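The complex appears here minus one protein chain, its other protein chains still in place.
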Amino acid sequence: MKQGPARRRRRTAGGALLLAPPGTAALVGPFVTPADIPSDGMPYARGDGHPLGTDALGRDVLTLVLRGGASALGVACAAVALAVAVGAVLGLAAAASHRRWLDDLLMRPVELLLPLPSFLVISVVGVGWRGQPVAVALAVAALNVPAVARLLRATALDAASGPVAEAMRLQGESPTRILFGHVGRAVLPVAAADAGTRVGATVFTVAAANFLGLGLDPTSPDWGVLIAASREALFVQPWAVCAPTLLLVMFTVGANLLADGLMPRGAEPGGRAAAWNQ
Amino acid sequence: MEPVIEVRGLTARAGTATLLDGIDLTVAPGEVTALVGPSGSGKTTAALALLGEAAPGVRLTGTVSVAGTQVVSAQGPTGSAPAARGRLVAYMPQHPAHALHPARRIGPVLTELARLHRPDSARSRSAAAAHAAVALRTAGLPDGGTIRRRFPHQFSGGQRQRVALAQVLACGPRVVVLDEPSTGLDTVARMRLAGELTRLVDGGITVLLLSHDLDLVRAVAARTVLLARGRVVATGPTEDVLPAEPPPAPPASASGPLPSPEGDSRGEVTALQAHGLSAWIRPGHRGEVLHDVTVGVREGGCTAIVGPSGSGKTVLARCLAGLHERHRGRISLFGESLPVLRHRTPRQIRGVQYVWQEVRNSFDERRTVVEQVARTAVRLRRLSPEAAERRATEVCERLGLAPGDTRRHAASLSGGELQRAALARALLAEPDVLICDEITTALDAASTELVTAELARLRRESHTAVLWIGHDLELVERLADDLVVLDEGTVVESGGCHSVLSSPGSETTRLLLRSRHLGTRSASPSAPAPPDVRGEEEPCP
Partner (left out) sequence: MARYALRRCGWTVVQLAVLSVVVFLLTNLLPGDAATVDFNEQAGLDQVAQLREQMGLDRPLSERFVDWTGSLLTGDLGTSLVGGEPVSEVLSRSVGVTAALAAITLLLLVPLAVVLGLLTGLRAGGRTDRVVSAVTLTLASVPDFVLALLLVGVVSLRLGWLPATWVGADDQWWQRPELFVLPVTVLLARTVGGLSRQIRAGTIASLNAGYTVQARRLGVPPARLVLRHVLPGAAVPGVQELARAGDQLLGGVLVTEAVFAIPGTATALVEAVRNRDVPTVQALTLALAAVACLLNLVADLVGRRLAPRTEVLR
């Protein structure tokens, strides 16, 4: 794909800019808002000391939005971070193993879990451990591990068995230097870009589970829950739906753009197709 | 006879650079015309102009007509050029294997092309199929029922080239343009190619052959046009333009005489030895490509391994270097058993160094070439980074690489320059044994001399043993004292280089020698190309 470096930089910068508001809300919000949000207004009131109005229970939407980012984004981000960590260990270990049985032992079970429909697991876990973000995060992480492990194994194998690595081995470079100096540098951007798109998708899935009432408590201040709870008031008090939506959209668009910018040129979608033509 | 191609005053400009400067070219029907010149002389630009095609940013002027259809006029390619492609003139690229669609069976593509270009096939499926069959046969492929249902990857490398030729022929063109068809072919395959070109012409097709392979040109072309830096410098019957090769003279520029086969540099100690080596490429001992091979190279000696493509030469080299792990048998260095590379001690790694043919992607894009070359000395000779870099620059310079070039990244160097940088990377280890796998394929004559001279110096002064793999028997004869002939993974003959070549005992060796009348080329084109032309290959974009 022909893309000027300037355009890539613009994309990366745009992504970071879009990520800033939802990121700040999630990081700072919990510290500037009370843990228990009082129902001090009329249901779906607008103005009247509430800049973004109130929700069905008369709670201040601005406070809710600031409070709700941590659970909406935190679960997804923590889960993806965990998935990448576990997936990287599995994938790199499988790639580094010189024994085929060890590779199979590590990768086959992981591949078995690939077709498990993610939504089902999340809803089962969400219902089972109602209101337990840790349980949901663990489930989401477990669901993402197979794909991450597979991708990173393939990338690492490519780099580790490629001519650059062979040349380095013939020069007597230590395995550590080959791993960190070459294989790691090849894997890192791929892992980062993959994590970017994965975070976006995971935020969705978690929010959708909460929206369906299969996750958190229906009164908890989560963006997904908030959207679900205020849906009937879309035209009466649009901010109750639009504010959390806007933040969610900014987050996912930002994550996607950032991932695009980070993606190394050879590993872009279709990169493999290009490779077998050469 | 009416010429089938008429080119008058063809000029190609890219920005301010002039790629072609007023070329005149006439191709008579029913014979092979060769367009000869070093890389960068504008052969491909001229050939693509026959299709009315120019690379992005290149402007064409002049007139080009093919079989009466004008494809380039003073205003550039004409509107009738697209209709001429395939039907009148068909182009076969330099690496034809890339020109095959990996996801389509070859039969449907052949019939598709026949239906597009042949009036009788447009409506009749059977006529198109018949044309496809003829094309396959003419290209030298058996036309069984199943072959047309195969995908390109189900053919061997040489067969893929034939499939690409069959595609060209299925169009039924008046003129076929072949761009460097002998690149990468071993001598036997080259001889076969020469036969095929002659058969094409006998079949009534006009051939324009672009090549810098002068022996091939002499063997097949009736007329030759010599191109240098975008200008025609000579044209006429081939024997006038390219007089017969003088007998191979000893290289003038070599620094010091090459060691004679009986020279005193050859010790009696065996440096590297493989005994009973078998190797396979798929897990579980499947796909065996080497069967019980025994080879050795003496200290300060040079053993050459020759054989047709696919005989297992590279796998053998990779086994010895420790890179190919799926093997069985004993490999030893001065009697000490060698494990696979990742279990070798630094001392053992230093002892055996390997340089291979396709080196471009063995250089890391993030570091400069000299940095990577110098690492060998840092790791294996315990030099300080500064000393290693000085040493790297020195060795590179001896191989003809200016310090300014090596301080750049690999992408901006040509294939021939990288080839020599890779050799320098191995030489910095000061190895006991150097394995060279076709390391001169991308080099012009002058660079080849530099490389062989450096190897000779090492053998003389450091008693380095060289294991040389190559197609070029003339070069092998000059370099090697022992010869091993490999065919289909088995050693069919081995012994002293001269005795094997003078009295071959196996069919493979005889075949290699028979095809040699094409293969006794000195790599230098006798074209008046300036010796400093950075020749070999364009750097990657």
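The chains carry the letters A and B, assigned in the order they are written, with residues numbered from 1 in each.
Convention: a contact is a pair of C-beta atoms (placed from the backbone, for glycine too) under 8 Å apart; a residue touches a chain by one contact, two chains touch by 3 or more.
This structure is a prediction, so every number in the text was calculated from the model and none was measured.
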item	value
Hidden-chain contact residue, picked from the options A:62, A:191 or A:241	A:241
Selected residue (touches chain absent from view) among A:205, A:220 or A:237	A:205
For subunit B, residues in touch with the removed chain	51, 53, 82-87, 90-91, 93, 95, 98-104, 112-113, 116-117, 151, 153-154, 164, 167-168, 171
Interface with the unshown chain - residue positions in subunit A	1-3, 112-121, 123-124, 127-129, 200-201, 204-205, 207-208, 211-214, 224, 227-228, 231, 234-235, 241, 245, 248-249, 252-253, 256-257, 268-274, 276-277
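Convention: only the chains that are shown with their structure count from here on.
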item	value
In the complex with subunit A, residue positions of subunit B that touch it	98, 102, 283, 321, 323, 325, 341-342, 346, 349-350, 353-354, 358-359, 361-364, 366, 372, 375-376, 379-380, 422, 425-426, 429
Subunit A to subunit B touching residues, read off their complex	98, 100, 162-164, 166-173, 175, 182, 185, 276-278
